[in-house]
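Every protein chain except one is present and positioned as in the full complex.
Going in written order, the chains are labelled A, B and C, and every chain counts its residues from 1.
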Amino acid sequence: MLIINCPYCGPRPELEFSYAGQAHVARPADPSATGDDEWTAYLYLRTNTRGVHAERWRHARGCARFFNALRDTTTDRFRRDLSER
Amino acid sequence: MADATIRRIVGLPTAAWLESPLPATRFILRGAPGARAAAGEGFGLSLPETACRAATDGNRAALWLGPDEQLLLAPDGEVEPIAASLARALQGHAYSLVDVSHRQVGIGIHGPRAEWLLESQCPLPLNLRDFPVGMCTRTVFGKAEIVVWRPAEQVFRLEVWRSFATYVAELLREVDRESIA
Amino acid sequence: MTLGTVGADGAISRGDTVDCDTVLMSGGYTPSVHLFSQSRGKLRWDAELQAFVPGASAERERSAGACRGVDGLEVVLNDGAQAGAAAASDSGFEGTAPRYRAVAREFSRRGAPGALAQPGNDPPAKAFVDFQSDVTTRDLVLAAREGFESIEHVKRYTTTGMASDQGKTSGMNALAFVAAGLDRTPPQVGLTTFRMPYTPVTFGSFAGYDRGNLFDPVRTTPTHEWALAHGAVFEDVGLWKRARHFPRPGEDMHAAVARECLAVRSACGVFDASTLGKIEVVGADAAQFLSRMYVNNFANLAVGRARYGVLLREDGFVYDDGVIARVANDRFHVTTTTGGAARVLGMMEDYLQTEWPDLEAWLTSTTEQWSVIALQGPRARDVLAGLVEGVDLSPGALPHMSVARGRICGVPMMLFRVSFTGELGFEINVAADYGQAVWEAVYAAGKSHGITPYGTESMHVLRAEKGYVIVGQETDGTVTPDDAGLGWAIARSKPDFVGKRSLERPAIKAPGRKQLVGLLTVDPATVLEEGAQVVAVPAQSPPMQLIGHVTSSYASAVLGRSIALAMVADGRARIGQTLYVPMPGGDIPVQVTAPVFYDAEGVRLHG
Partner (left out) sequence: MQKYSAWALLREAFGGQRGWQSQWRRASPAPEYDAIIIGGGGHGLAAAYYLAAEHGITRTAVLEKSWIGGGSTGRNTTIVRSNYLFDESARLYDHALDLWQDLAQVLNYNVMYSPRGVMMLAHGVHDVQVLKRHVHANRCNGVTNEWLSPEEAKAFCPPLNIEPNIRYPVLGAALQRRGGTARHDAVAWGYARAADALGVDIVENCEVTGIRRDASGAVAAVETSRGLIKSRRIGVSAAGFSSVVIGLAGVRLPIESFPLQALVSEPVKPVVPCVVMSGSIHAYISQSDKGELVIGAGTDAYTSYTQRGALHVNSHTLAAICELFPTLRRMRMLRNWAGTVDVTTDRSPIIGKTPVPGLYVNCGWGTGGFKATPGAGHLLAWTMAHDEPHPIVAPFNIERFRDGRLIDEAAAAAVAH
């Protein structure tokens, strides 16, 4: 089980969290003006990084906040203290 | 109260160490940081600013559940006065106050085995160093979400959504039964 | 049994023969590096020990004693004490390692790897490597001959190390033997992965308390005991137990549902809708937030009014629906499907926290705060009239899709004028602890009006008669609002809402999409099977040209015939056509209709 550092509550067990996918995938400001390819990228394309991955977690069964974290997907180790609100 | 006769609280198994739920007044307060300080004036106690800590004064308590979420606890039957008092204190602030008195029930666990019983199905370490008196948090117990608060060294109070309360109480009793058998 | 000794070169000398009943075999000593290896630490080959020992750690753990290849009681004890003291010190505690002295005789535990018949032996000796799977050195030689050189291939081809000891007795010997045969060193050949658990563990140990009623929480509503006492048959919906129907003695589900449905159409029925998800959305921007989330517009919803809302995923497909009521200018009461309660709240939090943090709106789940008692049918108002205080029930004051606050049985109530049956309908919301008492009071007051409790099955039939969709039954995650006949709900003037952009994608706008229609069997007594397929051309043999499927199908008591809802390609253009439902017994002809079978004008709804 992963121990995940919630930036509000500190290190907590994975059971309290829900994974929320790659970080920094911003919803286009004006979706109607977004082309098909750009919209497809927003909907479906993710880096699926093998290595250090910027991702979102939600401390769903804790403080309920979403936050960003860096995790190495080849070791599942989080970069310590790099969780950001 | 006129409604007491028709009220039917969730019936849970009890034990020497397991307190049946008592009705209470409960609110979820959410809002911008400024609202927290103002709400303290209306509620009559300073709302905790530290993560995962509870503040108490007399029979009222405020539990930090998240940076923008507090659970306010008071004796049963105070929904209207507290709502009114908070509305006055919070005038001009951006916030949300929602009555959740019946959404969840409180379960009390106390005694020397309380910590051990809870830890059996809760992934958090509940020893006094990691979970000191005054700490509170949302977490899980078995497959249920709970709020756990430690008002005293050998006393825990759980706040559980009502339809999960039977599960939590029965699971606690099962752990107890198996461990002393 | 004949004994022999194996020389350093692998040659075996023949020795004495002894009688014996039992042979005990040992794979030799080798450090138990399993836990270290499972923690992703790197093993190091110790040529002197002829064993793998812990090398670089991945975790902040320490191996101590025999598991890292240290030998001898005294040495092992002191190794452990020092490791413990060092770990304590690194963790911020103080302490020094005691010094141990062993007085027992020391054993050498140097192992046996390689002490086996070697590939070069002639004549070939038969030597067991894996004592449980009876793998011999000959099997390993054969594997190599057939080209299985990777140690993983050797393991899988010969099953060496796959028995219940998981290679504890055989792994090192097999490796040493294979390495010698390939003229490589053991680390060049490599180890198979150490899998957990170290030793087999019963399934029951993992399952723990998750058994019987504790396997998953059983969620019940405030009227559960009443339903139990009145003979309800329950169904599982997510974690909830919901009353499916209330059979009277001698009734099967079909008879019970027919009776319940007719009661709702002719008098009134009472239904527990408490499991529907509820979210209180509060804040100055609450209306704007909901307008961005749902396809509908909520800016123009008056206080005291309610609107049916459709929620899409960002990919444009229907995700959830519900009734959204504006209870104050800055406060909305949102309902979701039972199964959608948690995920809709999570989705809303996501948008609010991460996409639109500037919006002043906050969410609180109130699913369990309220007990929801649906009172439906032409007599519903008459039943309520004597119970409620402070609410004008007249159609003018409380029209369809509106909400009012008042009291019932002396307790506060939110009263919704809504209907999922097509009849005059109300949903009484009271704080959960009052749910059962209010239910009983409503039931008592309704007795003289023919009130009948009904369950989820009748709810399904009643809404299907009206063509109301159930998300998850008519929709399956591939259905757009327009497909489901809900295009009218979309506020097209809005610049944006979740999923809007995706509705412009080519396949979403292409002709031929499946659309919601009604199907009437030519034989009114035939009830189609849900999930049955629809074809345009009869008498096909597989693979058929399928154009749709039946999503809902029931015997309708009020119509005296069967009805069905279906998703059919270009369905709306096929209304009036005859299609076929191919079943093992032959094609069932059906007529395509609009998906509303009863009171299409909605007269009863506004009664």
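Just so we're on the same page, a residue touches a chain if its C-beta (ideal position, glycine included) is under 8 Å from a C-beta of that chain, and two chains touch if they have at least 3 such contacts.
Note that the structure is predicted; figures quoted are calculated from it, not measured.
**Student:** Using the contact definition given at the top, list the shown chains touched by the missing chain.
**Tutor:** Among the chains that are shown, those touched by the missing chain are A, C.
**Student:** Out of C:G92, C:P506 or C:G576, which touches the unshown chain?
**Tutor:** Of these options, the touching residue for the absent chain is C:P506.
**Student:** Looking at C:V237, C:A445, C:I575 or C:A594, which makes contact with the chain not pictured?
**Tutor:** Only one of C:V237, C:A445, C:I575 or C:A594 touches the chain omitted from view, namely C:V237.
**Student:** Touching the hidden chain in the complete assembly: which of C:V535, C:L559, C:I575 or C:A594 does that?
**Tutor:** C:V535
**Student:** Residue by residue, what part of chain A touches the chain that was omitted?
**Tutor:** 1-2, 14-15, 18-19, 21, 36-37, 40-41, 43-46, 48-50, 53, 55, 71, 73-76
**Student:** In the whole complex, what residues of chain C lie against the chain that is missing from view?
**Tutor:** Here the touching residues of chain C are 124, 138, 142, 145-150, 152-153, 156-157, 159, 162-164, 166, 193, 195-197, 200-204, 206-208, 210-213, 215-216, 218, 235-238, 244, 275, 315-317, 337-340, 456, 470-473, 475-478, 502, 505-508, 529-533, 535, 540, 542-544, 546, 549, 582, 584.
To be clear about the criterion, only the chains that are shown with their structure count from here on.
**Student:** List the centre-to-centre spacing of chain A and chain C in whole Å, with centres computed as mean CA coordinates.
**Tutor:** 21
**Student:** From the mean C-alpha coordinate of chain A to that of chain B, what's the distance rounded to whole Å?
**Tutor:** Those two chain centres are 30 Å apart.
**Student:** Where in chain A do residues touch two or more of the other chains?
**Tutor:** 64-65
**Student:** Where on chain B is chain C touching in the complex?
**Tutor:** 2-3, 6-10, 23, 28, 30-32, 68, 94-104, 121, 142-144, 161-164, 166-167, 170-171, 174-175
**Student:** Touching chain B in the complex: which residues of chain C?
**Tutor:** 209-210, 213-214, 216-222, 239-240, 280, 282-284, 360-370, 409-411, 431-438, 441
**Student:** Which residues of chain A touch chain C in the complex?
**Tutor:** For this pair, the touching residues of chain A are 18, 20, 26-28, 30-32, 34, 36, 39, 42-43, 56, 58, 60, 64-66, 75.
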